[in-house]
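My questions all concern the structure below.
The complex appears here minus one protein chain, its other protein chains still in place.
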């Protein structure tokens, strides 16, 4: 339980930082940076809670997330002034959040006795939709749909986790390994521009 | 009951195919096609269930939708390689889904004892918002707001259905006729570019 709590805080921190740097790259004002940081960090979990009916949604019941997000966003704005490569930090923290939040969602699915498939879907929604909502609000085609592997990393990590559990590997160890797997897949995918081949449609323009 | 179940599966199939072809036209990778197909098919029903509080939302409780969507998306990708007119298939299946899903939403409204007006609104939301979410995520102005009649077809079909019921026409027959009416209105609207006149604003630029 304590371990999951730590993952939750780390994931919230990671996505809050990624949201803040994204907002700074888009040149929003400090207040816009706060809001976007917030939406990125709680968006996926909020959608998940609304879909499974675990209401009021998490951040309304527990102020920890809000405190973590506001501190992270303010720190990002402060240190951001010294940093020239916003993109780099945005990607690293986003990849970290992707790994961490996948397990918050999976755990919620297990707690509510959903099947393995649904639990992995909840993990992916928790991990990906904060970013999707962030991108949609700022009129960018979501990261999820851009060239490099994104949601797929979260799904692979989730499948691996249930495989590990089946082979009797320690739960906490399995989580840590799978979080790292998701993080590494995502970083490698972006670094080497790895993606699945896209559809090529001969005579349509769009 | 069986009949509604069939409508649900057919509607899911139709929207999954329309979502897949939309994604292929936008040149997403196969994984993006799967996700978009999924969002198009379950988006409207998910929003409806979240709004009326029928939680967890449908597709989390029943794996049928997921199986239908994944099969439809994979089949679309396979056959899509042989097809040159993506747009055409996208429009036909979208129109079919519009008709079918209108009745899934209306039925849910009737089951929950909502008024006729709310039931029709739920039908329209079920039928239209999967596509709206699909379009919004991909940064396109939603089909609903483009020139040709869209949501209006769903509303007309819904009104006609309650009128038929009032005149004692058989429930299943009334549904089939109204689904066809919605489908035909939509196809005719697109084919002949039928739409309501738009506002013309003399001195604003946007």
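Annotations for the structure displayed:
Here the chain labels run A and B in written order, and each chain numbers its own residues starting at 1.
The rule is simple: a contact is a pair of C-beta atoms (placed from the backbone, for glycine too) under 8 Å apart; a residue touches a chain by one contact, two chains touch by 3 or more.
All figures in this text were calculated on a predicted structure; none of them were measured in a lab.
Per the touch definition above, the residue from B:73, B:106 or B:132 contacting the chain not shown is B:132. Summary of contacts with the chain left out: across A:19, A:80 or A:109, the touching residue is A:80. The chain not displayed touches chain A at residues 23-33, 35-36, 46, 50, 53, 55-57, 60, 63, 66, 77, 80, 84, 86-87, 136-139.
Against the chain not displayed here, chain B makes contact via residues 50-53, 55, 112, 114-115, 117-118, 121, 132, 136, 139-142, 144-145, 147, 149, 151-152, 195-204, 206.
Heads up, the rule we're going with is that only the chains that are shown with their structure count from here on.
Chain A maps onto chain B through a rotation of 120°, based on Cα atoms and reported in steps of 5. If you average the CA atoms of chain A and of chain B, the two centres end up 29 Å from each other.
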